[in-house]
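Only one protein chain is missing; all other protein chains are in place.
Note that the chains take the letters A and B in the order they are written out, and that residue 1 is the start of every chain.
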Amino acid sequence: MSGEAKPSTLEAARASLMRSAALKPFEYLVWLPLPLLIFLFPSKAFLLNEIAILALFAVSLDLILGFAGIVSLGHAAFFGAGAYTAGILAANGFGAPLLGLAAGGAAAALLGFATSFFILRGSDLTRLMITLGLQLILLELANRFSGLTGGTDGLYGMTVDPIAGLFSFDLTGQTAWFYSLTVLFAAFLFARRLVHSPFGRSLKAVKGNRRRAAFLGIDTNRRLVAIYTVSAGLAGLAGVLLAQTTQFVSLDVLDFHRSAEVLLVLVIGGTGYLYGGIFGAVIFKLMQDWLSGMTPQYWQFWIGLLLVAIVLVGRERMTGGLGRLAAFLPGRPARRAAKAPAAGGEDAP
Amino acid sequence: MTPVLETIDLSRRFGGLTATDHVSFSLERGARHALIGPNGAGKTTFINLLTGALRPSGGQIRLAGEDVTRLAPDRRVKRGLSRTFQINQLFPEMTPLQALALAAAEARGTGAAWFSSIAADEPALARAAELLDRFGLAEFMDEPTSRLPYGRQRLLEIALSLAGHPEVLLLDEPAAGVPEEERADILKIVAALPEEVTILLIEHDMDLVFSFAERITVMVNGAIFAAGTPAEIEADRRVREVYLGEGGDE
Partner (left out) sequence: MLTILFDGFAYGMLLFILACGLAVTLGLMNFINLAHGAFAMAGGYLTVVLMNRYGVSFYLCLPAAFLVTALAGAVLERTLYVHLYDRNHLDQVLFSIGLVFMAVAAIDFVAGSQQQIIQLPASLRGRFEFFGVSVGVYRLFIIVICGLLTLALQLVSSRTRFGSQLRAAVDDPSVARGLGIRVSAIFAVTFAVGSGLAGLGGALGAEILGLDPTFPLKFMIYFLIVVAVGGTTTITGPFIASIILGVADVAGKYYLPDFGAFVIYTLMVAILIVRPEGLFARSAAR
C-alpha cells in the first residue's frame, strides 16, 4: 500500500500513546501516603478499611460503567457473592484469607460470566432491570438458604486465619487495613494495566459507538462479556475483604442500597479514569462518618440530596476539580468532549 | 475469475415493503464501481445487507467466493469487507490517533490483548501514523474527535475504514454534508484510494460518480434498474427519466 508515515508523525504518535499510558507523578502522590494514614489516624482503622473496600468495589464498577458504558443497578450481586463465598468457607473451617480471596473472586467472576450474556441486548432499562433482578434473586436465595448463609440473622462463626500464618486480624484493625489496601493496590494495578491495553481501549470504542466498533472488526459482545466478568470478580474481592475483615456477613451485602451507594461513590469521584472510585470512596466515607455522626437516622436524606445536586449541577462540573487533577492522569482526555451530533451515535440511519 | 463480492437473489422485506428486491450483483476485484439511485431506492438497505448490519429475508452474499450471508459484521470486516457511513459513526471522545491505532491493532488481531501496550504495537502505530499523514489529520491527532471540523471528521471516517487494509471498501456518500470548501479534499482522497482496494461508491453527487466510476449500477425501488459504463448510463434515457421524475435529484 502506498506510502509510509513521516518519521515526525510516527514519533509524535508514539510519544502521544506512551504519554497517555505512562505513570504520572500524581499517581505516586495518591498511593505513597496511603499506608501511612493508619499511623496518623490509628483510631480510624476501621473507617480506613471500609474506604479501601468501597474503593475497590467502585473501581470494579468503573470498569463496566466508565469504560464499557454498562449501567448496572445490581453490582452488589457480585460483592455479595464474594462475601458469602469467603464467609461460608471461613465458617466451615477454611479460614485462610488468600484461599477465601481466590474462591470469592472466582465465584463472583463465574457469576458475572454466566449473567453477562443477559446484558448484551436491549436498552439501558432492560440492563437496569436484569442487573437489579439478578441481585434480588440472589438476595432471596441467600434468605431462603439460611442454613448455609444464616439468613436474616447473618452468618456468624467465621474464623479467619492469620494472613500467611503471620498477621492475625486484631482488634486495632491495622492488619485489616494493610490487607485491604494491598488487595486494592494489586487489583488497581491489574485494572490500570487492563484499561491501557488494546483490549481496554477497544472497550472505550465499544462504549463510544458500538456499531462502529463492530465495523472495525471488534467482536463487541465478547469484549463486554470479558470486562463484565473481570468487573464481577473484582467486586467479589471487595466482598471477600468485607467478610474477612469484619468476620461477619449479612443479607445487607446484597441490598439494593449497596448497589446504589457504589454508583454514587463512583459518580462523586468521576467515571472512566479509575481513580474516581478511590476519590469517591474517600469523600463518601468521610462525609458519611461526619453526617451520620450528626443525624445517624437521616443520613440517607443527605445522600439523596447529594445525588440530586450532583445531577442538577452536572456530573462533569461537580467532579470538575477532580477532573482537572485527573487531566494529569492516564486515559482521560483533558476535557470531556462535548457530545457533537456530527460525531454520530448509536442511532440507526 | 470469481468476483470479490457478489450477491445472488438478495432480498429484504420490512413488513409489506420490499426494500431490496432479488438483487444479483457482483464486484470485480479492483473495481471502481458506483451505485446510484433516487432517494429511497434502497441503496442504504443494500449496503446494510452487504455488511451484515441487516439480515436478508432471502438470497446469498458471497465474499471472495465464500458464503458470508449469516456472518456478523465484525466477521465480515475480518475477511476484508469494510465500510464508511453516510452519517459519521465515530468515537466522539477518542482522538484520531487513538481510534486509528485501535483500528489498526484490531485488524492485526492484537486488539484483544489484555496486557500489552498499544504504543508498543509497532506495525499498528506505523499504520495509524501513515493514515494520519495521508488524510491530513496529523495536526489533529490529539484532539478529541468531536472537536474536529466536520470535513476532518468525514476524512477520519474513511481513514478508519482503511486501517485494516480491506479488500473491499463500501463508501456510503463520502461527500454528504461536507461544506463546499472542504469538498475538494474528500474528492482528492477518494480518487487517491489504493488501487488494489475494490471500491463500491454510493453517491448522489454525479460529478463525483462520473469522475470516479468505471462502472455504474442504478437501483430503483430496491431492484437493479440499469448497469453499464458511465457513458452507457449517461446515454440511457430511462435512467434520466427516473432522475428527472424524482424532481432532478442532481
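Definition applied: a contact is a pair of C-beta atoms (placed from the backbone, for glycine too) under 8 Å apart; a residue touches a chain by one contact, two chains touch by 3 or more.
Predicted model, so just to flag it, every value in this text is computed and none were measured.
Across the complete structure, the visible chains that the omitted chain touches are A. From the set A:W31, A:F118 or A:F167, the residue in touch with the chain omitted from the display is A:F118, counting the whole complex.
Only one residue from A:L98, A:L189 or A:V308 touches the chain missing from this view: A:V308.
Among the residues A:V30, A:L47, A:A96 or A:L128, only A:L128 touches the chain that is left out of the figure. Mapped onto subunit A, contacts with the missing chain fall at residues 65, 71, 73, 118, 121-126, 128-130, 132-134, 136-137, 140-141, 143-144, 256, 260, 263-264, 267, 297-301, 303-312, 315.
Please note the rule applied: only the chains that are shown with their structure count from here on.
Centroids built from CA atoms put subunit B at 40 Å from subunit A. By the touch rule above, subunit B contacts subunit A in their complex via residues 44, 51, 53, 72-74, 77-78, 82-83, 85-95, 97-99, 101-103, 105-107, 110-119, 121, 125-126, 128-130, 132-134, 138, 141-142, 144-147, 150, 153, 160-161, 163-165, 194, 196.
For subunit A in complex with subunit B, the residues that touch the partner chain are 1-6, 9-10, 12-14, 16-18, 20-21, 193-194, 196-199, 201-202, 204-205, 208-209, 211-220, 222-223, 333, 335-340, 342-344, 349.
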